[in-house]
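Every protein chain but one is kept in place in this view of the complex.
Order of writing sets the chain letters: A, B and C. Residues in each chain are counted from 1.
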């Protein structure tokens, strides 16, 4: 089973302003990805863009791989141009996915922006038995809300920076309220029975980590760094941890929140 | 009237193996091109390919610009990928077209391969009153034969290197037979009343030039060189002439056959 | 909003110039660009006598770049003054003449002649040229020779003198310092980086001259680094170039230390690049509440 895959695009359509869903049908047999793992996707058209870009697996369904991506720069602009029937190359699944919570722990998922792409399959795997905090800058940047509502068996707590949907403020504010106030009594759980899973922009991850440390809750965070190889060979994607630099692509992207040294 | 034009693709389809017809609908008013003039066309997607590529005007019809191109390397590969509705940038019309023959002269057009793209509009402008020698490596590389047959009022003499269509051999062989033997008596014209127009690969142009010199016939040839700017600024596209280096994009692409120094 | 910048005695209306050799003698692009809007026009390199240049092919594309081996073809200083300068005099923009020679003496003679002409506002001396007195080694790769040739030119001209540095050196900051010490009013960099390409089918070099100069986006990271190193080493203004395609690139060079920028290869890709960049810099200044473009120079945060 190769990790170097050629795949045909079966869908590449906007799901929201500036965000696309890419559905790929791999040519060759491949490993099944776990939630939190990622693929390096290359459009290989020319040498500019040159490198593959990392994207979390969003869903695997009927042999197809789905990715949710935000159009950001050169690479994703190019990706957006690709049409049904075009071919892409990908490497994956890569890295370590989210560890599955023990039975006595209640998973709390915290997604910032496009971070939802990597937490969605975790929620799915956990049969929707998760609390999901989902924040974005504005209503238009919230993705897959219907799918999430259908999936979740616990609460979906939305926040937007501008208050255009859900609570106004950051996911951290919302999480804070949830975990400290009584307004959301976490049913049978006590705070220390929560297990946090976070994916989103770096300042959010830092806040989640600090928060978890303060409350004495364990947490996993999915880190982001620029990548060149995606397979641990170039040492390009390291983050500082208490045990020195570690590679996001190989030792991560999911790290224990307490491992990371924030600078 | 600007020469820097944005245009929408209204058609970009194969006309034959490895050859496309590109039809562009310019956004802004533009100058009308003359047969033999060219445009620099850029797909502007990324920096690789970087430079625009030169293409002769094939036809201008109902405000649209048509180009006939051979898929050769990176630039034309990229061009082939462009779809209806996509935008391209172009500069043009550039360079000098074919001089129109005086009344007492019989135009003889000699096209090698994709060279037909630049001679077609000349034949059209001369209402088909031309002899056309059209050569290609093989049958499959002969383009627009039906259109040519409809257009021409004189003979269309086809040759292919492999003899798969028309005479076997080069256009030069065919031309030689035509001009020297009696098998094709040039109606009322005497040899010196012919005026040659040639566009094709460099060895063909050289042969035409030598031929014209030997027979004492005047000829115009459309030269090719790698181009960067297309407007005379970079001095990148020069060819050696009896009066020193001249720019294909500015003093050409059409030159008097006797002007060129072949090396 | 103040877009003006000072280069020696010259005050440019904005920091955007054309790079020598990519904009002809100005007139070639006048159909596409309102020349009055440019900070300066830098013309194709001139020598005392006309030059024929190299055999074709002279240009070839490479990944995100191009190689050129024009071979310094030019019409010569006298023809320029007679045939091309009158056209340029019509415009309200600074005209900078790029020039070169085969020997120190030729450099000095060229500079002297050009300084005496109305309508030439500044000189840019290209020192990436072979020196016939030193076995055709490149002037601009030897600090001693660079000092000599710049000093010789400085002696004969009072108008703004820009020295255009070769990037094919171990220590660009040193070369800039040498030019400064020899009296340059500014340095411009980078000139093209020597490169080459071979056609594997024919086994022949893709350029008639075998090697050529690499330009375009491919070299931008190298150029930005050299501008940064040079800015830290000299007090005179630095004019940055090498792969500038848009206003973001231009601002990047200014943050690295450039007082002005020049646009080269990008003109070929989009003839209105210079104008787009001027507009883009203005918008950037508005968005970032910058009132004087000079604030950008060296604005990198380390």
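Going forward, a contact is a pair of C-beta atoms (placed from the backbone, for glycine too) under 8 Å apart; a residue touches a chain by one contact, two chains touch by 3 or more.
Quick caveat: nothing in here was measured; it's all calculated off a predicted structure.
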{"item": "Missing chain: touched chains present in the view", "value": "A, B, C"}
{"item": "Options A:62, A:104, A:146 or A:263, residue touching the unrepresented chain", "value": "A:263"}
{"item": "Omitted-chain contact residue, chosen from A:15, A:61, A:213 or A:235", "value": "A:235"}
{"item": "From C:42, C:163 or C:219, residue that would touch the chain that is not displayed", "value": "C:219"}
{"item": "Sole residue of C:63, C:76 or C:183 that reaches the chain not shown, by the stated touch rule", "value": "C:63"}
{"item": "Sites on subunit A contacted by the missing partner chain, in the whole complex", "value": "2-4, 42, 44, 47-52, 74-75, 89, 91, 225-240, 244-245, 250, 263"}
{"item": "Missing-partner contacts on subunit C, residue numbers", "value": "62-65, 67, 141, 168-171, 193-198, 200, 202-205, 210-211, 214, 216-222, 224-225, 228, 243, 248, 251-252, 255-256, 284, 299-302"}
{"item": "Contact footprint on subunit B, counting only the chain that is left out", "value": "46-48"}
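One rule holds for everything that comes next: only the chains that are shown with their structure count from here on.
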{"item": "Length of the line joining the C-alpha centres of subunit A and subunit C, rounded to whole Å", "value": "47"}
{"item": "Centroid spacing, where centroids are CA-atom means, of subunit A and subunit B in whole angstrom", "value": "54"}
{"item": "For subunit A, residues that touch 2 or more chains besides their own", "value": "46-48"}
{"item": "Sites on subunit C at which at least two other chains make contact", "value": "63-64, 217"}
